[in-house]
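Every protein chain except one is present and positioned as in the full complex.
A, B and C are the chain letters, set down in written order, and residue numbers restart from 1 in every chain.
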Amino acid sequence: MIPPSFEYHAPGSVDDAIALLSQYGDAAKILAGGHSLLPMMKLRFAEPEHLVDINNIDSLKGIREEDGEIVIGSMTSENALIASTLLQEKCPMLPEAAKMIADPQVRNRGTIGGDISHGDPGNDHPALMLALDATFTLAGPNGARQVAAADFFLGTFFTALEADEIMTEIRIAPQAANTGASYQKLKRKTGDYATAAAAAVISMSGDTCQSASIALTNLGATAMRASEAEAVLVGQVVDEALISQAAAKAMEICDPAEDLRGDAEYKTHMGGEMTRRAIRAAMQRVGGN
Amino acid sequence: MAKTQVSFNLNGQDVDVLVEPRELLIHVLREQLQLTGSHIGCETSHCGACTVDVNGQSIKSCTMLAIQAQGATVMTVEGLAAGGELHPLQQAFMDEHGLQCGFCTPGMLVRGYRFLQENPNPSEEEIRSGMAGNLCRCTGYQNIIKSIQTAAAALNADTGSQAE
Amino acid sequence: MERQEQLQGIGCSRKRKEDPRFIQGKGLYVDDVKLPGMLCGEVVRSPFAHAKIVSINKEKALALPGVHAVITAEDLKPLGLHWMPTLAGDTQAVLADEKVCFQMQEVAMVIADDRYIAADAAELVEVEYEQLPALVDPHKAMDADAPIIREDLVGKDEAGQGKRTHNNHIFTWDVGDKDATDRAFESAEVTVREDILNPRVHPSPMETCGCVASFDKVNGSLTVHITSQAPHIVRTVVTLLSGIPESKVRIISPDIGGGFGNKVGIYPGYVCAIVSSIVLGRPVKWIESRIENISTTAFARDYHGVGELAADKDGRITALRFHALADHGAFNAHAQPTKWPAGLFSICTGSYDIPVAYARVDGVYTNKAPGGVAYRCSFRVTEAVYLIERMIDVLAQKLDIDKAEIRRRNFIQADQFPYQSALGWEYDSGNYAPALEKVLEACDYEGLRKEQTEKRANGELMGIGLCTFTEIVGAGPSKACDVLGVGMFDSCEIRVHPTGSAIARMGTITQGQGHETTYAQIIATELGLSSDDIQIEEGDTDTAPYGLGTYGSRSTPVGGAATAMAARTIRAKAQKIAAHLLEVSPEDIEWDVDRFHVKGNPDAVKTMKEVAWAAYNNVPEGMEMGLESVNYYDPPNFTYPFGIYLCVVDIDRHTGETSIRRFYALDDCGNRINPMIIEGQIHGGLNEAFAVAMGQLISFDEEGNLQGNTLMDYFIPTFVETPHWETDYTVTPSPHHPLGAKGVAESPHVGGIPCFSNAVVDAFAHKGVTHVDMPHTAFNVWKTIHELGLDS
Partner (left out) sequence: MQVTINKVFPLDGSVSDAWNLLENIEQVASCMPGAEITETVDENNFKGSVKVKIGPMHVAFNGDIAVQEINPGEHRVHLIAKGQDSKGTSSASMDLTASVRAGESGASELTGDADVTVNGKLANFGGRMMTQVADQILGQFADNFSSRLGASAGSEDPAQTASEPEPQVQEINGLKFAWQALIGFIKSFFTSKA
C-alpha cells in the first residue's frame, strides 16, 4: 500500500496552480484532501506523474457572505462547514449533512470542493448543491466562469470541470423565509457512502407548498434532481399521501448500481424512503428550528 | 526520486527530515523519527490507529504526505505526557480499563485529547460521534467512553481550580 | 483483610500492569522492530482464484536499484520449503507451485531495502497465468464433474484427516449414535429442520500479521519477532522445516495488537521472510497490509449446515442431528489442536439434556483462502452454539412455547453435574436455571413480551433474543488435544528473588487479555507477595518454558492452573523454610495471607518476604537453596463456562436497520481473578459478536474474486454502531481447576452471535419466520421485511 513516485508541487496561488495544470496536462492531478486520491494511488490504480497540492492556497478557504450570497471557498473543510455559524444560521442543511460525511479526522482534511469536483454519485455534496441551486466558480487559464450545479454533473466522475480548471468557490443563496431543509442519509456505518440519501428544501406559504427542491445521492450515474417529485408537492397542501406520491416519483428516476450495500431494488426503495423522510423533516423545520 | 527537506515541530521540538514526495507522514514518524507509538491499521483511512494532531486538528497520518507537514506543528502520543506527568486522559484510560491490546490506544488518545478541547463536556452520544474515526477490536468501546468522561471531569476540575 | 487488599491478588479489580507503556506509545509491536541492515519483503500475489502459472519473470524487478532478491517456488524447491505442513495435517504451498488456488495467493516475495522499493518491485514481477474455472461454493465443489483444485492430491485418498471420497473432499468426521438418533427422529412427536449457515468472516485484529526474521550466519542462529499467539509452536515448526536446532531458534512474540485466532497459524509470509534472511544473511521484515490480512491470513467459519431437532409435544428435545459442509478453502489450514477435524463441534448439545445426537461434517476444498481459524472461540464452538441456540428457538416457535420456557424444560439440572453429554463430554459444573431467572428478572422479560405484543399490533418490529449457552474451553487435556504431537499442556516458571519480588515466565502469550496483571494476581494470592512486585514475562522462547500459547480461552484454565501449581510448590518449600526459621516442624505452621505463623501462636511469624531472604542463605539442612518452581499443567478436563444473554432489538421496517436497544450478558466463568478485566473481555467479545451477526462477511463473486476486502466494506463497528453493554455474573467454580476458574474471553462472542440472530428472527416470529442467515445487514433484513410486505 505504497503510492508510486511523483513530482510534488505546492503552488501558493490559484494562478500558479492553473499554470501547473496547463503545463503538465493529463500527467497532473490536483491533491485536495487526498482521501480518495491517495488510497487509489496506494492501490496503484492512479499513478499521476505530478501532484498539484492546493492546500497552501489560503484564498480557497473560508465562508463569507457577499452580495446577499453565501460564498464558500472550495478548499473549505467539512469540519469548517460544520463549525460555521453563518451556515448554521443561513444554510443549516449543509453543516447538518457534513456531519454525516466520513469521520472527524477525515472531515478535517476533506473539502467541499474536492467532494463536488469528483462528480462521484456517492459523494454527498453534489445532491446538496443540486437541491440548493448552487453555482460554482471554475477558474482556468482564460479566467473564471460560473456554472450552475444543474449543469455541472455530466456523468459518473464526469463533470463540467476541465482538466486545467480549478473549482474556487461555491455560491449559495441563503435559505429563504418559511423554508425548511433536510438531508437524510442511510449508510451502513460511520465513514461509509450513502446506500441512499436525499436532500429536500421546502418553502411553505401557510399550509401550501410554495416550492420544493429534492435531490438524490448514490442512486444513479450522478447525483440528480427529482423534479417530478418536486412537482407533486408544489402548490399543494402536503399530507402523507402526497409525500408518498413524491417519493414514488423519486424512485422512478433511481438507477443505482448493485453492490454490498444492496441491490438495485433495495436502493431504489431507500431512495424513496430517504425522500419521504427529507420532505417530512424539511416541512417540520419551516419557520421553526 | 530526489528527496526534499521538510521541517516541522514535533512534540515541541523542531525536526528536519529528508523525504521523497510520496512518503506518508506515518512512515516518516515511525521509521525516520523513531516514534513508533502511532500505528498502521488499515492504510485506507478507516481505522484511526495512525491519528496524530497536526496544527491543532486530528488527522490520519496514513493519508497525508510527510511533505505536507512542512512548517506544521505535529503532536503524537509520545508528546502527550508533559514533564514526565501523564495527561489526565492517559491516566483515565488506565483507571477505566480503556485499553486491552494497546494497538489502537495511541490513536484513541491523540484523538481524545483533541476532542476534549473541541468539546470539554461531552455527552456519551457526542463522545461516540466525536471518536467515530477510531476503531477498536478489543474493548467494545464502553470503557473508552468512560475513560473520556473521567478525563473530562478531571480536566474540568483542573481548569476550575486554576481559575480560582 | 488489610494485608489481603495490599496484595491486590485474586478477585481484585486492580489496574493493569501493562498499561503504562501502551498509553505512552512505548509498546513494542512487530512493525516497531528495526534491526541494523534490515530489509523489507513484499509478497507478489495472484490476481486470480484458480490458474496455472505459465511463467514468472523476475528480471525487471531485480533490475530495480535496492532490490536484493525475488524468491519463487523454484527457489524454495531445493530447500524443500515450497510446501509446508499445516496444523491440520494437510500441506500448503508457501509460494505457488505451478498453479494458484485462491485469489491473492502468495506467488513470490520481493526483498528490498525498504517497503517503498519493495512495493515498486512487486509491481515489476511479471507472472503469466492461464486461468482455470474457480469454485467458491462448497456444494458445487462436491459435484461429480467439479474442477480439481488440488492436483497434488489426485490419487490420494487421504489429506491428513481420514478418508476422502472426491478430489475436492478433505475429510468426513462424525460423532454420536447415528442409528439411535435416526430412530429418535422417526418416532418423534415433532421435528424441526433448518439450513444454518455460518458465513465466512475474518477476525481482523487492529494489528495485521508480520514478522522480522534475523539469521546470524556466524552463530547459525535464527531470531524471529513474530505476531504469534503460539511462539513455542512456531519454534518447533521452524526447526522441523529448516533443520536448525530448536536451541538456535528464538521466537519472540512481542506486544501483539489483538489476535482473535488470526495469529495462530503459520503463514507463507513468515516462511519467506525466514528463508530470505537465511539466504541473504540480513534481517528481513514482512508486514501484511489490511487488504492482504482480510484476503489471505485466516478466515473463520464458512460452515454450511443443516440442523434438526426432534422433541416431544411439550418441547423436550429427544434428539439432535446435524450435517455440514465445512469450506476450508484451498488448503486445510484449520488452526486447531484437537484430535477431531471439526474441533469441539460436539459441544453442540449445549446446555440441554439431549439423550441422543449425531453430527457429521465433511471438509471441502474451494478456491478461497485457506484456514478455518477459531475467531475468538474454541475450535468450531461458535458454529456448535449457533446451531443449538438457533434450533431451540425454531422448536419453540413450532410448538408455540415461550423461548425462555423451552430452555427451562431442557436445561441440564444442577444436580446432574458432572454431566455426561450424548456426544461424549463431561461437563464439569453448571447452574443454568437460576442464572436464567436472574436475567429474565433483571430485564423484565414478561414486560418485554407484553410490549412486543403491543408493538406487533401496531405493525412495529421488536425482537427479543435469548441465548443460554455452554462453552467448552481450556484446551486441553493432552489426551484430546495436541499440536504436531506436542500435548496441550501449559506452563509457568516462577522465581522468587531474595528481597521478595518475583518473576514468572509463561508458555502463553497475551494479546490484550492482561496476562501481566492476572497471572501476577494469582501469584500474589498464592504466595502472599504484592502483585505490584511480580513481573510476568511471556513470548520469548529463549526464556519462557515451553507452552502452547493463547487461544481457545486456554490461558486461565491451563496457564492459570500452571501458575497456581508452581506457586503452591514454592509455598510448600517456603513452609519448610519458615518452620526451620521458627524452629518448629512444618506441620505446626499455618499460612495466613502473606506469612506463616506457628499454629496457636500468631506472634511467631515469618512473612513470605523473610522466607524469600532465608531461601538464599538459611535453608534447612539438605534443602537446595533458592525459591523457584516450574509447572507444566496438563488439565484433567476442559472447562465449561456458560452464560445467559438477552438482547432486545427494534427494527426499522422501512430501511431494515436494526437498533440494539438492550444487551444484557450474564456470564459464569467460575471464580473470577480480575473482575475489571473480565468485564472488559466481555465488552470486547460482545462487540465482535455484534460485528459477526450484523455485518461481517468475506464475499466472493462467482469467479472467486474477493468483494469488499478493505475496511470500507468489511464491517468493524465504530463507536457509533456499537451498542451499550450490560454485564452480570454468577459463580459456579470448576471443580477440577486449582483456582476454580474457567476462562471467559470467548463466551461473549460465542453466545453473543446467536443472541443477536435470535433477536432479529424473533422480530419476525409472528409472521412465521423461523430462520434468516447472518449477517443481518439492513439490506438483508429489509429483504425479509419486503417479502412479508411489512414495509408498505
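We take it that a residue touches a chain if its C-beta (ideal position, glycine included) is under 8 Å from a C-beta of that chain, and two chains touch if they have at least 3 such contacts.
Since this is a predicted model, take the numbers as computed values, not measurements.
Touching the missing chain, out of A:D15, A:E89 or A:E258, is residue A:E258.
Only one residue from C:D255, C:D327, C:D594 or C:D713 touches the chain missing from this view: C:D713.
Among A:A144, A:A163 or A:A176, the one in contact with the hidden chain is A:A163. Screening A:D53, A:E96 or A:D120 for touch with the missing chain picks out A:D120.
Across the interface with the omitted chain, chain C contributes residues 47-49, 103, 123, 126-129, 131, 701-703, 705-707, 709-710, 712-713.
Rule of thumb we're sticking to: only the chains that are shown with their structure count from here on.
Taken as a contact graph, the chains are fully connected, with every chain touching every other chain.
One simple way to say how far apart two chains are is to compare their mean CA positions; for chain B and chain C this gives 30 Å. Chain A and chain B have CA centres that are 29 Å apart.
For this pair, chain A with chain C, the centres built from the Cα atoms lie 44 Å apart.
Residues of chain A found to touch two or more other chains are 1-2, 4-5, 103, 190-191.
Taken residue by residue, chain B touches two or more other chains at 20, 22, 43-44, 46, 129, 131-133, whereas all remaining positions touch fewer.
Touching chain A in their complex are the following residues of chain B: 1, 4, 20-22, 24, 43-46, 48, 51, 57-60, 63-65, 67-68, 70, 111, 115, 129-133. Put simply, chain C touches chain A in their complex at residues 115-116, 119-120, 123, 289-291, 654-657, 695, 697, 699, 707-708, 712-713, 715, 717-721, 777-779, 782-783, 786, 791. Per the touch definition, chain A reaches chain B in the complex via residues 1-8, 10, 31, 34-35, 38-39, 41-42, 51, 53, 55, 79, 99, 102-106, 108-109, 190-191.
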